[in-house]
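All protein chains of the complex are present and in place, except for one that has been dropped.
Then we have chain A:
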Amino acid sequence: MVEIAPDTDTAVRGIAAGSTVLIGGFGPAGQPYALIDALRRVGTGDLTVVNNNAGNGSTGLAALLATGQVRKIICSFPRQVDSYVFEELYAEGRIELEVAPQGNLAERIRAAGAGIGAFYTPTGAGTMLAEGKEARVIDGRAHVLEYPIHADVALIRAHTADEAGNLVYRKTGRNFGPIMATAARLTIAEVTRVVPVGTLDPETVVTPGIYVDRVVVTA
């Protein structure tokens, strides 16, 4: 059953050093700022973080990177106008970077949650991001073998949860949330409100509560 945590510190308890942490969000939209801040306060280190980007400005994911808690980041687009925190760490050799095409990143997360062992995709075939990976021609087209990204923890932001952990999202804040929720052993969602069971229309639930372990209400 899902736990409705009283605060974010309680919500993030028990995350071990060395964990792989999926963090939702595409830029600021859907980024679980309160959970990231709590993980930063707890100080858990040696983390591998998976996000589309590598932090913007000096808040949220960027602030977590700045503490040195993150050993490695897996993302599609680390270089942005305001990704100065990551750029400095990277230039100093203090963070490891794995760049993945965005759709492969998403599908690797989806595959982990769906029990898929690996998959062939045309995306990236013949490019330097496919170097060292198994390649195969399928129907006359070059493909590359990609493996799932299994995680210890997922930190996501949704709009509303019910007491069963069912989640609905809001607009483009949805992005990686639904797939990340499925791919981690411990999924923690921050939401704007929790409503009683039976309040959400079952037809509109995006993430069923089976995937969600802890929920916390944040501003």
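Throughout what follows, contacts are C-beta pairs under 8 Å (C-beta built on N, C-alpha and C of every residue); 3 or more make two chains touch, one makes a residue touch a chain; residues count from 1.
Rule of thumb we're sticking to: contacts and distances are computed from a predicted model.
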item	value
Among "3-oxoadipate CoA-transferase beta subunit", "ATP synthase subunit a", "YlzJ-like family protein" or "Sugar ABC transporter permease", the UniProt name of the subunit that does not appear here	"3-oxoadipate CoA-transferase beta subunit"
Residue in contact with the excluded chain [from A:P6, A:G68 or A:P122]	A:P122
Candidates A:L97, A:V197 or A:I210 - the one touching the absent chain	A:L97
Contact partner of the left-out chain, one of A:V85, A:I179 or A:L200	A:I179
Touching residues on chain A - with respect to the absent chain	26-30, 52, 56, 76-80, 87, 90-91, 97, 99-104, 106-107, 109-110, 121-129, 142, 159, 169-179, 206
